[in-house]
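The complex appears here without one of its protein chains, the remainder shown in place.
Labels for the chains are A, B, C, D and E, by order of writing; each one numbers its residues from 1.
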Amino acid sequence: MDKKLKDFQPNETLDIPVLIKSADVRTAQDSSSYIALVFTDSSGEITGKLWHASQQAIRDFTTGTVIQLTGKRETYQDRPQIRIRHMQVLPSADQDPHAYTPVAPTSREALTEFVEQTIAGIQEPTWQAIVRWIFKAHWDAFFTYPAAKTNHHAYEGGLAYHTVSMVKLAQKIAPLYDAVDPDLLISGALLHDMGKTRELTGPIATQYRAEGNLIGHVVMIDEEIVRACDALAIDSHSEAVILLRHMVLSHHGRLEFGAPVLPQLLEAELLHQIDQMDASLTMITNALADTKPGDYSERVFGLDNRRFYQRRPLD
Amino acid sequence: MDKKLKDFQPNETLDIPVLIKSADVRTAQDSSSYIALVFTDSSGEITGKLWHASQQAIRDFTTGTVIQLTGKRETYQDRPQIRIRHMQVLPSADQDPHAYTPVAPTSREALTEFVEQTIAGIQEPTWQAIVRWIFKAHWDAFFTYPAAKTNHHAYEGGLAYHTVSMVKLAQKIAPLYDAVDPDLLISGALLHDMGKTRELTGPIATQYRAEGNLIGHVVMIDEEIVRACDALAIDSHSEAVILLRHMVLSHHGRLEFGAPVLPQLLEAELLHQIDQMDASLTMITNALADTKPGDYSERVFGLDNRRFYQRRPLD
Amino acid sequence: MDKKLKDFQPNETLDIPVLIKSADVRTAQDSSSYIALVFTDSSGEITGKLWHASQQAIRDFTTGTVIQLTGKRETYQDRPQIRIRHMQVLPSADQDPHAYTPVAPTSREALTEFVEQTIAGIQEPTWQAIVRWIFKAHWDAFFTYPAAKTNHHAYEGGLAYHTVSMVKLAQKIAPLYDAVDPDLLISGALLHDMGKTRELTGPIATQYRAEGNLIGHVVMIDEEIVRACDALAIDSHSEAVILLRHMVLSHHGRLEFGAPVLPQLLEAELLHQIDQMDASLTMITNALADTKPGDYSERVFGLDNRRFYQRRPLD
Amino acid sequence: MDKKLKDFQPNETLDIPVLIKSADVRTAQDSSSYIALVFTDSSGEITGKLWHASQQAIRDFTTGTVIQLTGKRETYQDRPQIRIRHMQVLPSADQDPHAYTPVAPTSREALTEFVEQTIAGIQEPTWQAIVRWIFKAHWDAFFTYPAAKTNHHAYEGGLAYHTVSMVKLAQKIAPLYDAVDPDLLISGALLHDMGKTRELTGPIATQYRAEGNLIGHVVMIDEEIVRACDALAIDSHSEAVILLRHMVLSHHGRLEFGAPVLPQLLEAELLHQIDQMDASLTMITNALADTKPGDYSERVFGLDNRRFYQRRPLD
Amino acid sequence: MDKKLKDFQPNETLDIPVLIKSADVRTAQDSSSYIALVFTDSSGEITGKLWHASQQAIRDFTTGTVIQLTGKRETYQDRPQIRIRHMQVLPSADQDPHAYTPVAPTSREALTEFVEQTIAGIQEPTWQAIVRWIFKAHWDAFFTYPAAKTNHHAYEGGLAYHTVSMVKLAQKIAPLYDAVDPDLLISGALLHDMGKTRELTGPIATQYRAEGNLIGHVVMIDEEIVRACDALAIDSHSEAVILLRHMVLSHHGRLEFGAPVLPQLLEAELLHQIDQMDASLTMITNALADTKPGDYSERVFGLDNRRFYQRRPLD
Partner (left out) sequence: MDKKLKDFQPNETLDIPVLIKSADVRTAQDSSSYIALVFTDSSGEITGKLWHASQQAIRDFTTGTVIQLTGKRETYQDRPQIRIRHMQVLPSADQDPHAYTPVAPTSREALTEFVEQTIAGIQEPTWQAIVRWIFKAHWDAFFTYPAAKTNHHAYEGGLAYHTVSMVKLAQKIAPLYDAVDPDLLISGALLHDMGKTRELTGPIATQYRAEGNLIGHVVMIDEEIVRACDALAIDSHSEAVILLRHMVLSHHGRLEFGAPVLPQLLEAELLHQIDQMDASLTMITNALADTKPGDYSERVFGLDNRRFYQRRPLD
């Protein structure tokens, strides 16, 4: 297999196709222009700077362009960066950004099949109907959007991957506690972050939309449930709908995390904890991926800026 | 004018009609039953206990009943209470609970006229249409519900009175700052607490409904706006609607107060401050109403348990 | 099956054997003595008061005594209490306190077998040796102590039941995340609360020992690991031991919860979350056990004083 | 009208007189000296750097000097900066720093007249006498000092402008609430920040004085009231004086904001809220002044680092 | 020596003179009147209730009266109380309240001499002059007032005792650190709480005065320093005075404890820590005074509600 961007060692030269994930034109201290670039392929991303950028270069090397990159991997202030030797825009036949972005570690086919089976397995007819209606309306976005702009599952397909991971946790944990209604827990897990498909701008190089900031994905998914009820002629004030709406409205778990109401159902508290569990384990695993045995990871912003220890082999 | 419940001095005897606001049957230390009562009329409320209550008394003296109360106002643990001598259920012709509850200090007619004129004065057509549609759907509840279960404006008609007070503040403050859009501010003020008509159970002896706890009035009014758009064929993702939804969603001002999003518009921050201003001034005024010059009020729960000072006459 | 203490309805008379869980002699307002009692059997506990208690009664009805209780279940200030008609100390043949205390919902045999198999299943030899040594030293206490004085699993055998529940969660969750070392997670889960056997006074009517307050169970289990190393000639500064000690030292998850260090291993963070998950689900389930459909539970102290909703049947 | 500093677009060349607001000599990475400059005129301020600064340049281009600036407006790290081509000290006849600083949006004459009328309108004689005495002693400073070093109203005359804005709010709000004493509220508003004239160093390029940090403007204005009483033979322990002192001592509203006592008067709580309202609206308006429709402002430090949304035109 | 109030054991009868520290007339559940009394003598205080109090009793047994008390010490809800058999007002010749209040454990003569020598020992002339002037103005109050209404040193003379304890700490600690100016530290310690003589109502049965709540003792002592400067023709803006004012203004150490400014001098931080040290040690010692070896004290409100352990004898 061809070597990818993050496979190269410090001081190793590279000559590979990559996607420009972002390109900011800035002014250097000597008042010339340079471009601050983020390169990416399926292995991850590294920054680089194109010094003394010509007007032509500024026009060519824009966000979303696939280029052939020649240079060397170096280290600047403890982080990797590419010392650029040459950049060449690839012919349009090779301009497939999706081929150069990290993707969920499970195939879309596998995720799709899992989601279809999970929805079909919901016994409570109201919840199944609502979940099915919302998934139908957001099907493609659900499988392509990231779960967040940064922090965790911030890649194409991350929303589906995170959701499926949570459903799997739910399926394992629910049977251990008689009082837990698996239907309610799994329906909540499937829907909880679906508002992200309207809060964010898209699958790649995603940003928060103004509407996303002003309304928030928590309320947006609640709105979807209300619309689903209207479309399906379900009473939106029935016990079943109120319970489901409470699941998504309270899933951030604390008011200071943006939940308009605190979890007041056994399943709502559990959904919040499952969400945190999958997010935490993912963030720690990512942080440790770049850490050598015996060292500490970078600080993890989403976990109180803690650093995590990469253990050494046991004797 | 006849003397009301709170007009009597300590140790003064009374013989007046009052409403039983609540009646809890409890067991005394000697294992007999007694009823813990809250009496109310338009002047306010005082508690009392009916010792050694018979089964007949327990059946007669229930919440919502108007009775003739004979007794004496006394003081128990620094609070007023009625030492009951006799209680007599009044004939059904006199059973009008509304006549015995505190009401808003402005007449419903005056409030109605003010609200109608305010709605008619909204220049922006989308906001006027939405406000008008929602008020029409909740007209009677708006003018009869309290603004809260306790704390402030917790009386019949309190929701309308609090809303109108906020609109008046908005009308005075907006002209002082060029950047403020009075239409947006006033539309937000009119709608901000309308979800209370579904969060609470009714105008008198109000409680939180289960649905009220699980969804919350902040999300409920947002849902109303969305439904208004659907009914009026307004695009719920248009700039105008997003701005209005943001006003009501952020009006609690802080995440820890249950706002799903923080105020991100000049008018949204101002709406939150106007809400707090009217609530604070009302709570302090109420607390000082029972405080003698030179003394301190009871602690005000909604204001960090602070006590307020009743000033003495200046020389 | 005979009716138990909590099976009786309000105002129903009872005549059953119960254990006196605590008995405080106090002075009434009329200066006579009374005994404030907590009665318990395997169904739970209810309070009662013996008024005008004689010196004989004070000598007879002490903590830990099994009596025949005749009386009526009543309600005082929204909580159940027994109106005592008669109390009679049972003959010494019937003085078996264990027969009248709530016990873990799984048999000791089942728990024992599960623990033995789990220990045998630890692959890493150092961890298995340490876990085995500590369990051997605390075998009986582990299966009889409660997991806490109040809050959750506060009954005889609660420590084993809580520990086994956590191990089961660990066994289900670990396979979903490649990066998790199940051996470390399960070893930590088995040991994490073992210090309670020295922090608390015993299986029944447990209290914190002075030593328990001054040292704390977190440090006490760490001390046990160090002693196990000394006994087994294992280097207590080896990587394997440091990892295991970190698991127990950090399992409270936050400094303000009494963890001397924050979790810095993937498995340590997960252990903390599993501990919280089992505790939360147990506390909520207990709170809802006494709550009617459509009502809210009592406030749950260990979960930010939240109340939880008992759902109604869906149509 | 001549173009001002902030009127130029990115990449536009400029040749205008400006004031050097601050000038720090620093060492570049190549060990040469450069001057980090802040230029200002009545339109606002922009930074710039003079590279390879000679000893002569370091002597010439100091804080408070008016120069002719030739250069180009560029963008560096998302903020505007001037690429300097030439700087020339203007002849002493043109050295009028006041001509190049932002000033309050209302003329000093208008502010003066408003303040005089407001003081004359205070009915309570003790308060009027104290306010008049203090204003007389600080007359010129009151109309020239800023209200703060940064955050809001941080320009020459800002103190008077902020104070007048608060008085106007007070005049509008007080009549809406019967319980509010407008005299006390307005007297408090007039005095509340007067201690700034001793806490800060002066109207231009203001800093905190050591005395300002060690005593604080809250205590300093209280000291002024005490001295006014001594000068006017008013009993500083009379009810009227205690009330006025409490207004200024509590106006920061919370202990953690540096109030030595919490507001305990209706008017004191309201004064605090009016202060926050004017400060918030000013900060948000300033932040939005540089923001394009549909974009978010820079983070506003004084408002929890929130960003505010610049709305787009409605259809 | 005669037995004092707190020398009697539970269930022991007593017949001794005591002072009525407070007397509240209340209504019993059977609607008769009773008096809730606090008795005190130099050994401490105990509560009691006079049931079925006649109008004569209500007139006789008022706060500040010395009576002959006959009764029995009992225990009610874990606290001691007196079961009253008889109360008799003592003749006016015996009405000396000071004889029945706890006093500082050091004689006023010793405290006076220590304070005089300490003031004389201040080398810096400005500080000595100011301290001397303020002590002269408050001499008697300083030696009779308590240091607080509750918590610690809440007895006649407590202010002087607490102040002297802090000066002794200062005298011991200052020589260990070269950078500490003992003159500044000791001058600050002498003055720091002097504002209490105006914040509180008097030496016995002290309360907060309205002025005390509205201004606070921290600002009150600052005001005294300013007045001392005016009287002594010292420039109140000189470095020496600013330093001394900062010492008293910052001595609460944190904004949330009511300090208008944080400590910004080495000596100011140290003064705050010495204040806390003396207060903490006193509160803990008091709490342990009633605690048996091996037991835990009551919770100490001023120390995060912690309980403290009374150690057992070592072998």
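In this text, contacts are C-beta pairs under 8 Å (C-beta built on N, C-alpha and C of every residue); 3 or more make two chains touch, one makes a residue touch a chain.
Please read these numbers as outputs of a predicted model, since none were measured by experiment.
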item: Displayed chains contacting the withheld chain; value: A, C, D, E
item: Selected residue (touches chain absent from view) among E:F8, E:Y100 or E:F308; value: E:F308
item: Those residues of chain A which, in the complete complex, touch the missing chain; value: 49, 51, 74-77, 81, 83, 294, 296, 309
item: Chain E, residues in touch with the chain not shown (by the definition above); value: 124, 126, 165, 168-169, 172-173, 176-177, 179-180, 238-240, 243, 262-266, 269-270, 273, 276-277, 280-281, 284-285, 288, 296, 303-304, 306-309, 311-315
item: Missing-partner contacts on chain C, residue numbers; value: 210-211, 213-216, 218-219, 222-223, 226-227, 230, 237, 242-243, 245-246, 249, 255-261, 264-265
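Quick note on the criterion: only the chains that are shown with their structure count from here on.
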item: Selected from A-B, B-C or D-E, interface repeating C-E by over half of its contact pairs; value: B-C
item: Of all other chains, the one whose Cα centre sits farthest from chain E; value: A
item: Farthest chain (mean CA position) relative to chain D; value: C
item: Whole-Å gap between the CA centroids of chain B and chain E; value: 44
item: Whole-Å gap between the CA centroids of chain A and chain C; value: 40
item: Junction residues of chain D - those touching two or more other chains; value: 243, 264-265, 296, 309
item: Chain contact topology (line, ring, star, complete or other); value: other
item: Pairwise chain contacts, counting only pairs that touch as defined; value: A-B, A-C, A-D, B-C, B-D, B-E, C-E, D-E
